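Okay, here's the structure, questions in a sec.
For this view, one protein chain was removed and the others were kept in their places.
The chains carry the letters A, B and C, assigned in the order they are written, with residues numbered from 1 in each.
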Amino acid sequence: MSIFHLIFVEYLLKLNIPEWLIFMLWQIIYFIFISLLMILAVLFLVLFERKYLAFFTRRKGPNRVGLYGCLQTVADGIKILFKENIMPKNADKFIYFVAPIIVFAPILTVYSLIPFSSDINSYKSDIGILLFMAILSLPIAGVLFAGYSSRNKYSLIGGMRSCIQAISSEIPIFLTLAGIVILTGSMNLSEIVKAQHSFSQWNIFPSILGFIIFFICSLITLNRIPFDFPEAESELVAGYNSEYSGMKFAMFFLGEYALTFIFSAYAATLFLGGYNSPFGFYIADLFDLTLITGEIIRNIEQFFWLILKTFFLILIIMWIRAAYPRFKTEKALELCWYIFIPLAIFNLFVLCIVQYFRGSL
Amino acid sequence: MFKEFETKFDILNKTIILPNIQEFYIKKENIKEVLRYLKNSPETIFSRLDCIIAKDNSKNFTVSYILNSDTYNTKCAISYYLDYEEAETVSISDIYKNATWDEREIYDLFGIKFNNHPNLKRILLPDSFKGNPLRKDYIANDERLKWNND
Amino acid sequence: MMKDSNGIMTKTSERTMLINIGPQHPSTHGVLRMLVTLSGEQIIKIEPIIGYLHRGMEKMAETRTYLQYLPIVDRIDYLSGFFCSYAYISAIENLINTDIPIKAKYIRTLTMEMNRISSHLLWLGCYLLDLGATSPLFYTFIEREKILNIFEDLTGSRMMYNYYTFGGVKRDIDKELLIRIKKFSKEFLKAVQEYEDLITNNPIFLTRTKNIGILSKEDATEYSITGANLRACGIQKDLRKDSPYLIYNNLEFSVPTGTISNSHSRYIMRIKEMKESNKIINQCTDWLLSNIEDNEINTKINPLTIKPNGAALGEVESTRGLLQCYIEANGTEFPNRIKWRTPSFYATQAINTIAKGFMIPDLMAIFGSLDIIMPEVDR
Partner (left out) sequence: MIKSFIYPIKELIKGLLTVLKNGFKEKVTLEYPEKKKVLNNNFRGKIKYDKTKCIKCKICQKVCPAKGTIEINETFKIDYSQCIFCANCVEFCPKGALTITKEYELATNNKNELIFNEGIN
């Protein structure tokens, strides 16, 4: 039971509210929290990416709407909501309509799996690692549906590419995840984080190879630039979403950024110690605080550390975007099958040895 | 350089395109033989066709082939006249591949037909275009341009 | 059953797909349309369709005097307007038999080589954009902007210069501008080094371009491909060396030549060409700085009254290859026929030969590396 839940329940029970209602209210509050977090993350990320790319390319970036352009994405979002919804005449209407939802909904779902702090974690699943990846294989189906149902050859090629790359990138990812499970002995994400309580215990140190493989393969899953084949602007116009407009397009677009954020958070959780402070202590511990205030401040701090680590990874992802041209589809597949899978198996082997000696110490 | 060529074929006329390109007027029927000879003869080796120029001289057409020799670093022009009424000649796209589009362009703009051309159709103008704009009788504001207005 | 470009229904085999790339497509550099037959993602056949930017440049010449036609010439290839201007003007100078002053020759060489750099820079940025890299576009445009600013101060316009005139150039180049050019050429070397750091040996770039879009020597000659595309094959053919015009005789520069023409070597050729152009710029500015007092920049021909007679062929080694302008004059103030031989026209024709058998992503890598520009193809 998290400290926030306890406070909430205690307060509401005083008001004589039935327990089942409290339970539902708590779920609703958590849903709102996650949605807000996602929307804020996306709004910030889109603006941040534009500013950051502008930094690399010696421009100023958006700076007209709001202070330093901080409202630019809000303005864009409002604009896109009012855009006309155009559907191709020959489109497979039901699948065309459902595809953006299939892409968007699972991404929202996995936000509940990540432990943002020791107490902010709505669903502590015992198979958290697996569930995360399993849910995230659904958006690929959405992309394929979008590509197929648009009745556009560019879209179709984009959808197919997305499918192939998902298959080939997920195998190395799962192999590195197996390494994490060996190291921590658990599939529960919060257990994994707890196992990395101090800086030297972070999974990245024994599993640096695994981290690199995971990182590059997640770039493939995220369709980020060296591997953005499904939308490859200069080849396929806009790939799977070329026939989408208005809100439906926005769902693909938001989904992509939300996925970037959550995948970075996932990587930070698995390899970079999650919400743990790298210094091994929290500011809340230094002061003599009451139990509840101390817990709350400590949670906020943990949340801050996770976000910081996530953004560190996002910075690298966007930096890569600024520097490199796009891979070729088949070369990326070769990279996955011929280099990453053997390396990931080797990594697994190394981790087994590491764990054997750790156990004996 | 052109001595053997001049003895071998009928040269109707010789002029110069400034600054220093010799232009030979030959008979229309000979064009394929001439070009094949100039391309393969070891004295000339005009391995490259720079472009084909068609001209409307108000009473007949001139078709000129500007040839370019990588080996000897020279250029020459082979030309012949075509009657206005039967604007038809033979395609040389089997000798120089790049003539394919050049001939299509001339067909498009002058209406000269090239026999045995692999794919003779309009290239710069849309298929629905009427007339051949580079002919002298085709003047701007021609009523044939009206297809554009409706 | 599928319709081909003629509107004729043809039966396509079940395993192939006909895809229409362009005329509106992010990487067709304008309005080229390609009908591509695909098997999976492999290209079986490409049929380029051109003419979407046809402006009737050759017909326009018939109703305009030589002087009136002059500003229009720049628009044939808007990225390297000086070359088009030069091809046209040199043909007319041959017809009216004038020799231009030495200073004008130097200024023409200087501007043309700077134009070559600016055009190559745009190509470089757009090529990498085709390959999916976004930043190089901005870096090259920053350098290009400097050249365009110099051109703007010299000629009055950024792209449509209208600077050359019959018998010379219109305005003298002043010392302050020459110093700016000198400064630019120093900065440019650093910039090129940066592009090379970023691109040349990047493994992703190498997998995208190495051994992709191979153009054999025979095909290059057969299709009359010129410029950097040809020199990448190993044929050293450059009009600046073969029959030097202007003052290329007095300048020290080399013509970069490759061995096998593939997308990567074509890229290398252009990078090297930019460096060579930079050398030429340096030599020209040095000469111009030491002859700053020389005021003779054109032979005072009245362009209003020229009525040449005869035929002439103006040639220039432009950014994209051999650019020819054939003029047949008939003694009046209107030309009888002007024909433009543009290098991109022939490069476009060869796309099918070069790109057949490669994949869709390779098509962009090949097409971009040929440096085709549509206004030049369609005229």
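Heads up, the rule we're going with is that a contact is a pair of C-beta atoms (placed from the backbone, for glycine too) under 8 Å apart; a residue touches a chain by one contact, two chains touch by 3 or more.
The structure presented is a predicted model; accordingly, all values stated were derived computationally and were not measured.
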**Study point:** Contacts of the hidden chain among displayed chains
**Key:** A, C
Study note, to complete from the structure: Per the whole complex, from C:Ile19, C:Ile43, C:Leu70 or C:Ile271 the residue touching the absent chain is C:Leu70
Study note, to complete from the structure: Of A:Ile22, A:Ala41, A:Leu272 or A:Ala322, the residue that touches the missing chain is A:Ala322
Review point. Among C:Thr16, C:Thr98 or C:Ser157, which one is in touch with the chain left out?
Key: C:Ser157
Exercise for review: State which residues belonging to chain C touch the missing partner chain.
Suggested key: 63-65, 67-72, 135, 139, 142, 145, 152-157, 160, 162, 170-171, 194, 197-199, 201-204, 304
Practice item. Identify the residues of chain A touching the omitted chain, counting contacts across the whole complex. Key: 55-60, 63, 319-320, 322-324
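By our rule, only the chains that are shown with their structure count from here on.
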Study note, to complete from the structure: Joint neighbours (chain B and chain C) are none
Exercise for review: Determine the centre-to-centre distance between chain B and chain C, using the mean Cα coordinates as centres, and give it in whole Å.
Suggested key: 24
Practice item. Just give me the whole-number Å value for how far the CA centre of chain A lies from that of chain B. Key: 64
Review point. Okay, in this complex, where on chain A does chain C touch?
Key: 53, 56-59, 153-154, 157, 225-226, 228-229, 232-237, 321-331
Point to revise | Of chain B, residues touching chain C in the complex | key: 15, 17-19, 21, 23, 47-51, 53, 55-57, 66, 68, 70, 73, 75, 96-98, 100-101, 109, 121-127, 133-134, 136, 138, 140
Review point. Which chain C residues qualify as touching chain B in the complex?
Key: 6, 50-51, 54, 56, 58-59, 62-63, 91, 94-95, 219, 221-224, 235, 237, 242-243, 310-313, 322, 324, 326, 328, 336-337, 339, 341, 345-346, 349-350, 378-379
